[in-house]
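Left out: one protein chain. Kept in place: all the others.
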Amino acid sequence: MMLKELRDEVYEANMDLPKHGLVVFTWGNASGVDRERGLFVIKPSGVSYDELTPQNLVVVDFDGNKVEGELNPSSDTATHAVLYKTWEDIGGVVHTHSSNAVSWAQAGRSIPCYGTTHADYFYGDVPCMRGLTAGEIREAYELNTGKVILEGFEGVDHIAHPGCLVRNHGPFSWGKDAAAAVYHAVVIEEVAKMALHTEQLAHASGRAIDDCLAPQYLLDKHYMRKHGPNAYYGQGK
Amino acid sequence: MMLKELRDEVYEANMDLPKHGLVVFTWGNASGVDRERGLFVIKPSGVSYDELTPQNLVVVDFDGNKVEGELNPSSDTATHAVLYKTWEDIGGVVHTHSSNAVSWAQAGRSIPCYGTTHADYFYGDVPCMRGLTAGEIREAYELNTGKVILEGFEGVDHIAHPGCLVRNHGPFSWGKDAAAAVYHAVVIEEVAKMALHTEQLAHASGRAIDDCLAPQYLLDKHYMRKHGPNAYYGQGK
Amino acid sequence: MMLKELRDEVYEANMDLPKHGLVVFTWGNASGVDRERGLFVIKPSGVSYDELTPQNLVVVDFDGNKVEGELNPSSDTATHAVLYKTWEDIGGVVHTHSSNAVSWAQAGRSIPCYGTTHADYFYGDVPCMRGLTAGEIREAYELNTGKVILEGFEGVDHIAHPGCLVRNHGPFSWGKDAAAAVYHAVVIEEVAKMALHTEQLAHASGRAIDDCLAPQYLLDKHYMRKHGPNAYYGQGK
Partner (left out) sequence: MMLKELRDEVYEANMDLPKHGLVVFTWGNASGVDRERGLFVIKPSGVSYDELTPQNLVVVDFDGNKVEGELNPSSDTATHAVLYKTWEDIGGVVHTHSSNAVSWAQAGRSIPCYGTTHADYFYGDVPCMRGLTAGEIREAYELNTGKVILEGFEGVDHIAHPGCLVRNHGPFSWGKDAAAAVYHAVVIEEVAKMALHTEQLAHASGRAIDDCLAPQYLLDKHYMRKHGPNAYYGQGK
């Protein structure tokens, strides 16, 4: 069986989704890539987390063709594949239907950066992609979901914004590996919840929601102290 | 004792209700049918989930008459019975007072389809039934609750909308068996929560809630990829 | 040591408060009465639930005087006492700071009956008492909290409304014993949460909140099928 270590990592990442309360039933999936082989490991479709094992994960290439595994890969495989194919610097992808993130996606709104919790991981908003057209859905729904994400990130740094919402659908996130993509999925859900409540509090006191935006220099500071060349958060390398 | 396997299934379905956070105390019940015998198994009334066993479930016919069991069946038995009697293609029924679904029922509103989480299971809204009249309540409250559901589904496909809200009351759901009915009860609660937050986010940004509706072609795609003749979600049969 | 069985009951009732998520730290207390002796058993003040035992509960008379126990009784003892003294048909009292119930109390609003979850236990609203005056607070705060409750229930059946909110404070509930009082505390918290969301959904769709009120005949039916002379919910006696 191929890619034993990667299977273990992707298994752990998938199991972390229900542990963090991001997933009900089978409504989510995580994958991780092996760049040398040009393959990635992903959750099988519709399999419950109770039945998931490192062994029943599926290995797929960057065109979404199954390379190893008895089960069908996640129905979202083509979305993961095109992201890996295009963004060579990502190692993991996650998709969930976490409640607060979906609510923003359903409202068709990007999540504004209202504070440092958000700024520690996203250097600006969590962008909401446009919905797919009827033609795009008919032609190749999951592949085109990935393409709509790529289109929305033209001119946007996908490392500094490690996730997004797809309109009327839900959040996608990514990172250097599957665990990092899960981490960013948790961040999106948390900041989605906080931003909803922030707007309600602004509203209740007659304040404009734009007055709640974190100033650019606070974004700079928080993102840079974690991710910049002189980052000093954590224990370094 | 009759219907041993069905008892086990219905027992599991009932126990899943508090596990999924749908039920406080005894505020919910699940049932499952044996079509050959024309009987169904249902939770006894007011018995706590701690004391529930496959053996103390009650067997009832489609007119709600007790056929086997020492305890009284759920006070909602007549509602379950008339749904089984009329819709020959359902195998399980669930009723809960889950918090977000009840909130929509109390507001007297159908849950609009704002996204794919919803569209994966409901091909359109989760419809809210009219309230019962004083006469209907006086005459035969629980039976007429079922009849009001049947009336509300005239011209609506109850397989493509596997659940509903009853005004000022709460959600009812159904499916091919008791487990599927529980699944749909979870779906209703989740989409009820998401749709509430979606509307709040629309409101906070001065957007109309109707702008949040998922387009019809997205509904078509998501419902069909799970339930249509060419469904490709999951592992097939 | 007096009242062993009652101590066990009151201990269980107190322990159920954090189990149901009604209490953070020591912010709640339950008591239960022995009508023959004219005494009640109550949680000691400021003792954490981890350290609570049937033995360190405190026995008090209806004027709030300690009869047995090494610890000080709950600071709310005088409130419990005057309710027991005045309402001879109650056997247990509970006070919590559960989140949603407190929110209604802080808004100074009675919880309207929007549906059957509520109508199964309260025959109308969960009434919000007026706040105490500066003089009442100065004179005898906890005793006068009880008196304000008694004043608010003049002309209101305290069995058909087994609990209330005290303005800017929180919920009090009661019942035939300590367990019933806990049950009603859970009901208040649940219907408080549902009613908040109901109003938000009405608001989001431009509907008046009064349109959400359950009709009187639905209240009659639900309250009576559980508590009336011909009650048929549960397993009878």
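To keep things simple, chains are lettered A, B and C as they appear, and every chain counts its residues starting from 1.
We take it that a contact is a pair of C-beta atoms (placed from the backbone, for glycine too) under 8 Å apart; a residue touches a chain by one contact, two chains touch by 3 or more.
Being a predicted model, the structure only gives us computed values, none of them experimental.
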Query - Touch partners, limited to displayed chains, of the chain removed from view - result: A, C
Query raised in the report: Which listed residue (C:14, C:79 or C:100) would be found touching the missing chain in the intact complex?
Result: C:100
Requested in this report: Looking beyond the chains shown, say which of A:12, A:61 or A:190 touches the absent one.
Outcome: A:190
Report task. State which residues belonging to chain A touch the missing partner chain. Result -> 114-117, 183, 186, 190, 193-195, 197-198, 200-202, 204-205, 207, 211-212, 214-215, 217-218, 221, 225, 232-236
Query raised in the report: Residues on chain C that touch the omitted chain in the whole complex?
Result: 24-25, 27, 44-47, 71-72, 75, 97, 99-100, 102-109, 131-132, 134, 137-138, 141, 168-170, 196, 199-200, 202-203, 209
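The rule is short, and it goes like this: only the chains that are shown with their structure count from here on.
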Query raised in the report: Graph of touching chains, which shape: line, ring, star, complete, other?
Result: line
Query - Cα-centroid distance, chain A relative to chain C, in whole angstrom - result: 45
Query raised in the report: Which positions in chain A touch two or more other chains at once?
Result: none
